[in-house]
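Here the complex is missing one protein chain, while the rest keep their positions.
Chain naming follows the written order as A, B and C, and within any one chain the residues start at number 1.
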């Protein structure tokens, strides 16, 4: 059907046939995909003013830019989700105007979106092959074959996910991995990955890279978006830089330097990425003892003192988020106690935790951190509902003032306080989440992956923020899968492995090797 | 852990999918109901009353199958009662206006008519991107209004239709009334389509997360529209059969049917939020609900209690369904922990 | 559709207006009644209009009473879905100067000036018993398939039947085993009939004193094994029953001429407006070609005797 709609090479299959020829003529590679001067506006917001990218077969091409630079918007144009208001778009030498993602797929472009998009009710295997399940005669789906292929894919990615499990309840990490499996299984000639590593930790990232390089060597063109420069420089051949919705420049990685790129991204010099100032440590704020939940975590015990930043490190799936959720009262726990300022905290009651002075920045911004369809203002003040009310009645004016004050303090970039947060870029959304919790002036702030999918500039801000908060005597529990962040920000580091705390290091003694070892070693043995 | 072996997961799979099969409890309830009733009143399974049970179930089975298609895509069609009324009256009119019109042609006409009405719903839902519940609530009124102004006080009686047409709901082929056979055929065909054909699976994906489906490039609008049209056509079929089955069709035919049908589908284990459940389940739900009434009369339960009991039945079906799915979730968590 | 709310379309506050409020629009029986009614109204010099809900429920009738009131209608001719529920709004209408004629199904006597009854309620009850008794040979189980459980006319007839079964020696061997309600809904009546036959093995006959019920029951019998084995009678419309009389499912049933009912009601309205009568017992008024009608005890006027319909005479009638 796609062949009719799209004036371009029909299907992915024949696309891969072309790849060989393309890589054959790799003397001076001609582009497999070029987008020039693409523009996209949403109501008043100009998401993309000049989206320009050029991908060659057999290259891995990085796209970097601050939050809100327009990367994801550009991706969605490549994917056929948005049709650009202006600009020209050439795939395989032919002008195209995609009317739907189907068109894009038919043109041999396969996309991993920034936010995982799985079908919770379908099995993992079906999620991967939906719409193109292997069929026997008469178009009847062959489930056994489908499972086999899924299992093969996971083998290549080296992850033990059961293809027959329904997607419901998978951790973000597992979801992201399934997205990757889905995308590579299309063996398209252009593979677009919008921050695929944001939710992954070292091991998975390495496997992903191996796979990506494999595809590149088979002649596919890959667009890779990430806020982590070490990844960009390790993996990519060329780098395109964007700022404020506009194309800035393109470099060969060999010739590029991190400071140079960063300068072009932010348009200014950056301060330290980890501005950690050691704050005077006060008395214990949070103390957790013998916390256990069947099948998720066991006998967790630790303390967080005022002015201290404690990092909870470990591989994705170690159960850190579950611990945090249990402490905050989202999930129940089977055994153990949680004390705040020496007073026991009732289980299963976020409201109690909030009034007691805990703030929780959850790992999944979209589903848990924000009410995406609600305005920025409403989101920013959601935690203040009770304190906003006088005689039980809320004053809209005060609500608004507070919202403006806090989004100003965190420099949230938005058209208006009345826009739905869904229209903000990933980074700006995260700022709103932080804003609404800081507004409650908490005693303890739990942050789960606080800088996931956040650009260097904002990242530095967030870190400075956390550091200030600690300085002002707030206790901070930080879950992070990013080692540099952990090492750079934490006073103490707890390492979790398979639901247990496997090691604890002070800021001084901690090293990348020690932490990685504590997080993985046992597992390496098991494998 | 990546050394999970083929046959092991194969086994795990079959076990899980059985546990996940939401129609098991409903089927059980149905069997239990029939057995108990028969013990109290053996005539409940006498040929005639058995035939009646099947005939009563027939029409709502077809409606439930159609509705299930729509609900699985996270939509709903409340206008089915009115559509059925329109088609039924249309059928009567056909026989009246074109005496001696071939019966197959009437069925075709009925299904096309229903399909068109369904398409109107589908187009409004997909093109204007507005919630189906609102749209079909609207068309429920509109279609009913059209029917009442069309029919006025005119009614068509079984006498006005050709004998052999009425015979469809009387004659039996190896014990089964012809129209019931039609219903069974529908269930099998649609059920197979939903399980083993790609576009069928798409419907589940769409219901599971419409936005993801759109991003992924599934033809969401097309599929949803198709679901509404198919539902309309099935309602059309049911409408024609209704005319053959019952004495009279007129302005009020089929009114108030919509909630019964949705109830049947839900009882059959199709999640109202889409993405899960099967048409077979829906069909069983339909049989259960249509049998309960007969069972209650047969056991001479005070007529005032009957509706209340139907309500209790619907509720318990939902609760059981819930328990089953919670059990599955817990199983998942544990196996999850093992996978880590 | 002929008799929507718009039918008749009377416009005129001051002049002589008459509003007919049937239990429900689009009901064949109702149409015949209203047909007679409109003729009557015309002869009596009234402009008539038909107001009514699409489904037969007490609360649905009320807005139309209020509408008639607001339009300053002189006469409201109503067939009550519920004898009491329509009360308050009828009282309001009377205060606004309207005369209330109940017909077909009575309201609580406090709320109307006069009730035009098809026939003597007792006669209707008895004739149906007579017919069924003849057909089942004076002995065996019978059941009643009624309309809504609250329909006053139905309940009155059923009461008389029960009394007669008690008292009359000829009916000693007949016992009434069940009363079921089809709510004047074809499907429901149909299924109730099924229920009866499946739960009462040796049921000999069914009486259905409502046109919808008897038609549905006949349809079921004619398609089941019980055809010819189980007798069926009651009150039916010849046009609806013709098929079943022809195919032997039903031997004989009864009814009055519904048209006369509306016709007389119209003239009763005129008489009330002209002040010829007040609805007292002993009053009498001219009902056009039907001659003089007497008002009986507590304001009930009787139109005429019921008729029996069977294979021999059914083709002489068309309603």
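One rule holds for everything that comes next: a contact is a pair of C-beta atoms (placed from the backbone, for glycine too) under 8 Å apart; a residue touches a chain by one contact, two chains touch by 3 or more.
Throughout what follows, contacts and distances are computed from a predicted model.
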Name the chain not shown, per its UniProt record: "Dihydroxyacetone kinase subunit L", "Urea ABC transporter membrane protein", "Autoinducer 2 import system permease protein LsrD" or "Dihydroorotate dehydrogenase"? "Autoinducer 2 import system permease protein LsrD"
Among displayed chains, the one left out touches A, B, C
In the whole complex, not just what's shown, which of A:86, A:258, A:335 or A:408 touches the removed chain? A:86
Which one, A:32, A:45 or A:153, makes contact with the chain that was left out? A:45
Those residues of chain B which, in the complete complex, touch the missing chain: 78, 124, 128-131, 133-135, 137-146, 148-149, 256, 259, 262-263, 266, 271-273, 302, 304-312, 314-315, 318-319, 322
Residues on chain A facing the left-out chain by the touch rule are 34, 36-37, 39, 41, 43-46, 49-50, 52, 54, 85-88, 244-247, 249-250, 330, 350-351, 353-355, 360, 362, 367-374, 378, 382-383, 385-386, 388-389, 392-394, 415-416, 418, 436
So which bits of chain C touch the chain we can't see? 1, 4-6, 9, 11, 13, 25, 49, 51-55, 57-59, 62-64, 66-67, 69-72, 82-85, 87-88, 92, 108, 149-150, 181
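As a working rule, only the chains that are shown with their structure count from here on.
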Using the contact definition from the top, classify how the chains connect: line, ring, star, complete or other. line
Chain centre separation (chain A, chain C; CA means) in Å: 74
So, what's the distance in Å between the C-alpha centres of chain C and chain B? 37
Listing for chain A: what residues touch at least two other chains? none
Interface with chain B, chain C side, in the complex: residues 1-4, 25-28, 30-31, 54-55, 180-181, 185-187, 190-192, 194-199, 201, 215-216, 218-220, 222-226, 240, 242-244
So, in the complex, the side of chain A touching chain B is made of residues 79-81, 100-105, 113, 117-122, 126, 130-133, 135, 139-141, 144, 147-148, 151, 154-155, 158-166, 168-169, 294-296, 317, 319, 498-499, 526-527
In their shared complex, chain C is touched by residues of chain B numbered 41, 43-44, 46-49, 52, 56, 148-155, 157-159, 166, 169-170, 246-248, 250-253, 255, 293-294, 297-300, 303
